[in-house]
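First the structure, which I've put down as structure tokens, then a few questions once you've had a look.
With one protein chain removed, the remaining protein chains of the complex are shown where they sit.
This part shows chain A:
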């Protein structure tokens, strides 16, 4: 074996390494990667791999194991339409249940056999001569006809740039990289950040820790969480009454879609939601001073609306403190704020979010001219229908630019995207295309469409800085309209916006031979 390999010329993708040929390489095995894989599988396509950097499927729901991690969208809606689960234990599931669902779904559709675990992608380059993507991973190299990036937006944690953080002698952990072995009981814990992760982790750890200091830069609007266990008879209805769960799902979908009217159409319609959040805060926090500190100064919806019934009580607990002064520096055993107060600290929890507008995967994917997606996107993320980018042939993005939603299920958007990509792949097969690439014109038109739709939305005009906007202040992450409009837009491949290059049959093998 060894001698045979040595006698052969080294493959071009990596010296001394075997290269695996595949039809489709999918990066990531979260909701998007699994959704893509299952869709391919269900129509009989099996020539694909899922390149997963970790040791299991699940993506964001595998990684975010911090105490209290849960979904802000009801599970009936936050699940695959083709793999509904009548057995959800709660209306809003917690992380372990969602992760178990993803694992179960992967098994049910026999996707795991296509997974390559430990395959952290270091680069993906388009070889224009071979018309293949060359993907280098920690688990070997791949040559793929089509590249689907399902790496996700909430994948790579952001670490804040706080002076002295690296000198801290205690434990520092990001909420998305939770160390369950670390015992917080009795400790002086600092939580930095007040976003979606923070408001889940704070109430979960507050009863356990010695004391907890929540470092807040901007408060969030919080509305009540209508979470409840699902009654056994309800589960039986879901299981045995055909269409019942679909009906509930549709009702939840429609109800949530009403929020779009307020967020993207006319902000007046957000007023009742703002009133609800204000009443929630008023009821849960008595102290007018603390209430003021927890009241945002921007329009509700500008940043993600959070849902919680136990965050405010946790912040107002006897062992808690809300710190609104900015952090000046971290010392080996303490955090110093700009008001000159130094708080001794044992553990720092960074609930500081993810690289969303600067997706790290974009640095690793290089197109026809050798430039990376990140370089091409220097002036903002552009795409055609959130899925394809000119100069990056045969590449499709899932959960890329302008598909994010703050009000409803991301899985709905993912399924819309998967259908679009699948239609593109089938079109390529049907037309015998070796290469499919979108045009700059289509990209420009889509950018204008997004900019037009984003005008006057609460995300741009709500008076806040959020992770929805890129460094130029453009909305490059959210779909700024009803989600059914996105589904309609991506129902079929817009063939007119693509240039296809037919395969030249039987030419290359002869030359290669």
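One rule holds in what follows: a contact is a pair of C-beta atoms (placed from the backbone, for glycine too) under 8 Å apart; a residue touches a chain by one contact, two chains touch by 3 or more; residues count from 1.
The rule we apply is simple: contacts and distances are computed from a predicted model.
Participant: Which listed name, "NADH-quinone oxidoreductase subunit H", "Pimeloyl-ACP methyl ester carboxylesterase", "Acetoin utilization deacetylase AcuC" or "Ribose ABC transporter permease", is the one UniProt assigns to the chain that has been left out?
Facilitator: "Pimeloyl-ACP methyl ester carboxylesterase"
Participant: Please identify which residue in A:47, A:287 or A:429 touches the non-displayed chain.
Facilitator: Counting the whole complex, the residue in contact with the absent chain is A:287.
Participant: Return the single residue from A:211, A:245 or A:352 that touches the missing chain.
Facilitator: A:211
Participant: Just the residue numbers, please: which parts of chain A touch the chain that's not shown?
Facilitator: Chain A touches the missing chain through residues 188, 210-211, 213, 282, 286-290, 316-321, 328-329, 334, 336, 340-344.
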